[in-house]
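For this depiction, one protein chain was excluded, whereas all remaining protein chains were kept in their positions.
When the chains are written out, they are named A and B in that same order, and each has its own residue count from 1.
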Amino acid sequence: MASSPHPYIANTDEDRRRMLDAVGVASSDELFADIPLEFRIGGLDLPSALSELELTREMADLAHKNVVAANGTASFLGAGAYRHFIPSTVAHVVSRGEYATAYTPYQPEISQGTLQTMFELQSLTCELTGMDVANAGMYDGASALAEACLMTCRITGRERIAVHSGVNPDWIEVVRTYAFGPGLAVDVVGDTGATDQHACLAVQQPAFLGGLEDVWSLGEAARAAGALYVAAVDPISLGMLTPPGGYGADIAVAEGQSLGWPVNYGGPYIGLFTCKSDYVRQMPGRIVGRTMDLDGRTGYVLTLQTREQHIRRERATSNICTSQQLVGLAATVYLATVGKHGLRTIAETCYHKARYAAAQIDALAGYSVDLSKPAFKEFVVGCPKPPAEINERLLERDIIGGLDVSHLVEAGMLVCVTEMNTREDIDRFCDALAEAGR
Amino acid sequence: MTMTDEYVSLDPQSDPSPAGVGGKLTFDRSSSGRKGVVLPALDVPESPLPDERFLRDDLRLPEMAQNEIIRYFVGLSRLNYSVDTGFYPLGSCTMKYNPKVNEDVAGLPGFAAVHPQQPATTVQGALELLYELQTWLCTITGMDAAGLAPAAGAQGELSGILMIKAYHQGRGDSARRKVLVPESAHGTNPATAAMAGFDVVSVPCDADGNADSGFLAENIDETVAGMMYTLPSTLGLFDREVGRIAEMLHANGALLYGDGANQNAFLSRARFGDMGFDVVHLNLHKTFSTPHGGGGPGSGPVCVKSHLAPYLPAPVVSSEGSGFSLTRPPKSIGKTMAFHGNFGVLVRALTYMKSLGGDGLRHVSENAVINANYVQARLKSAYKLAVDRPCMHEVVLSGSLQKKRGAKTLDIAKRLIDYGFHPPTIYFPLIVDEAMMIEPTETESIEALDAFCDAMLAIDRECTETPEIVKSAPTSAPLRRLDEATAARKPVLRWQPSA
Partner (left out) sequence: MVSPSELKYTKDHEWVRVEGDTGTIGITDYAQDQLGDIVFVELPAAGTAIAAAEKFGEIESVKAVSELFAPVSGEVTEANDSLADSPESVNDDPYGDGWMVKVRFSDAAELDGLMSADEYEAFIEAESA
């Protein structure tokens, strides 16, 4: 009886026989004749195939070995990846095969779904950030920041990058990785640190440790040095906070994961990337533009492609060729769903809950929070014991504590509170902290 | 409602179909007061807001009801061609079937809800999965170590070339300023080498798309850091000289970088490591079936020989005694993303590999290659072959014969849309006139291939009999050909409220 080797391979032995006859070879081995004999192998030392049932069991067993914030376990972890509510609309749209199993929209006549949603995301990102233009997305916020810094070097011709000390240290490291190739210097600077050697000053609002920066005077410092001003922002915070377009940023980037996408152990995410319109031709990444078809109907196409690697090769603005489209689609559906008022509500909820939690924790014996500094949804807690030790105790009570930042702030724990944390969670967290601190 | 609102609703751009082609965006569909979801009421006391200058005034986002949102995005989805809806023979992109079980597994809360900053003790399942994937990839490529951090093929390339740079610098050798890139390579290769600060030396190719060995013999010296080599070549051929190229580079202290984007062609048949490659990147969204998502997310792990392992991008997963942990290789080029790579994509790829097992992976390459050769056999009477010999996973045709009859490759591609197929990759590789690059993949049946070949042969006849029909295609797609020149000349890159 004819048989196919696997459900993912359609052709049976008999089909293969017919095809090999048509090709005019006796066996498929002849088709691999170009591989030099000394390199040919007879197979790989790997486990055997699993049935779908065995496979899902095995993978579910691995999944069960992880502790996650669900089923009664609360989490106060943020530090670059955030748990926010994801409306039901998002997953249902994103899981559609028409979106998920399409390629980059090189054939616009049959890719308007992808293209129009990319144009939506560019538009939404511009509205959110108050910037002129946006691309369709980068790998994540950190690599978007790195590409932004490289872009300022192309624009200014300068070869030093200044990154403000308030920026996420992991993001600074990614900037360094990207700067290593072209031999650019990266300086981590304080509030007045940009000089006329620097292509840019990159800041983060809110800062990695949660506080709101004086982004106006930082922007003035950048301009005084003739450097471009790059801002990295939390898109949820833009539901209430002044956007980077409001404080003179030349380029603004953001980690877009918060907009309708699970934390996913760190990826895939999406970097949102915007700039002033003067710099659009130096922007990396995919860009969609509006145009018309032969019959005068509105449609969308990939545009300004001469910036990109497939045309400009070694003179391209970047080698990137993905826009994290599916994650971008989630952000688009998310923003359409929560809408104008919803995003403000979510931002304000995060703010008030974080302030509430900060005040409660500050009142605990041995703990302290600087309540005088304006913040958004994260703040540093000074702990009476090493934060790692406290976190172990919290885990015993089904609480994933904040990030241990004791290498940055003495006995510091970076706590994040979002709309996902109920008052009950916060109160339980405070009780557990009190007990663990004793 | 004001007069202005009424005028907007009569705008000729208002949607002519429920799908919304050329129609209104979410912003235009917005109606003040509608909502897509209800959020919980605040359950803590309000605190004073920060100083006013920190607060924004207006935020212009859409307001839509939930069913409007769903109809809009579902309607748009129907304007897309996808693997789930049809045959997608896009050369070098490997548009194979994307198994659904991969999606289910990646969506398990035990994976999707894991926070990247959690302590290692709470993420042992995730780390074990990553460690296992590193092991599978090393076995498949014949390399010694793997790093899963790169977010995409292009970032894998960048990581690989930066490792080569760091390796030479680590030996105190800073004179190597050049990277050799064959002219048949994907654009990412030269762009990557330039991003890494190298001078790109373009290597001429022979008619098979293989690097010109005479040029290599003359140009490989102590100023060359390495060479980027795509295997199989973009002409779909396996370079028989690859071992000798590796020897030439190594004899001069240079390294060989493998672009393994199309490892699917020789899975379980040959290994990069055995051929002398020092570093290779893989595209999990091609060979290992994770969905392309309309342009991401992908994943581009790098696999290396032991001499490059200390330079791998951070972090990698180690296994020590009782458990797994994220570690930083001693001379790491650093992080390429904020966290540990595109975990959700890595979960899908390992799920796929385990479904196939070692034997299944060998069937993948066998069927991918048979399918490509079958398409070649059926089409070579009508279309000129770039190279007339057995191909690997893809076949490159030239539309030069048809062009003489009046319809060029672009027209043939657009006409395929009318026949219900996604066009192949066109005008690449650059070294073939009027190129059409067809990659059927192993997942397609003989019936699907026959239907496609029948369409290609019918279009060939149309090029003689009714070339005007070919040149005006497509006519059955949601839109006809679009004006890309105007899009680039007068860029409209975002929604703006009507004046």
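Descriptive notes on the structure:
We adopt the following convention: a residue touches a chain if its C-beta (ideal position, glycine included) is under 8 Å from a C-beta of that chain, and two chains touch if they have at least 3 such contacts.
Being a predicted model, the structure only gives us computed values, none of them experimental.
Considering B:241, B:274 or B:484, the position touching the chain not shown turns out to be B:484 (whole complex). Interface note for the absent chain: among A:165, A:197, A:305 or A:406, the touching residue is A:305.
Against the chain not displayed here, chain B makes contact via residues 484-485, 488-489.
By the touch criterion stated above, the residues of chain A touching the omitted chain are 281, 305-306, 311-312, 315.
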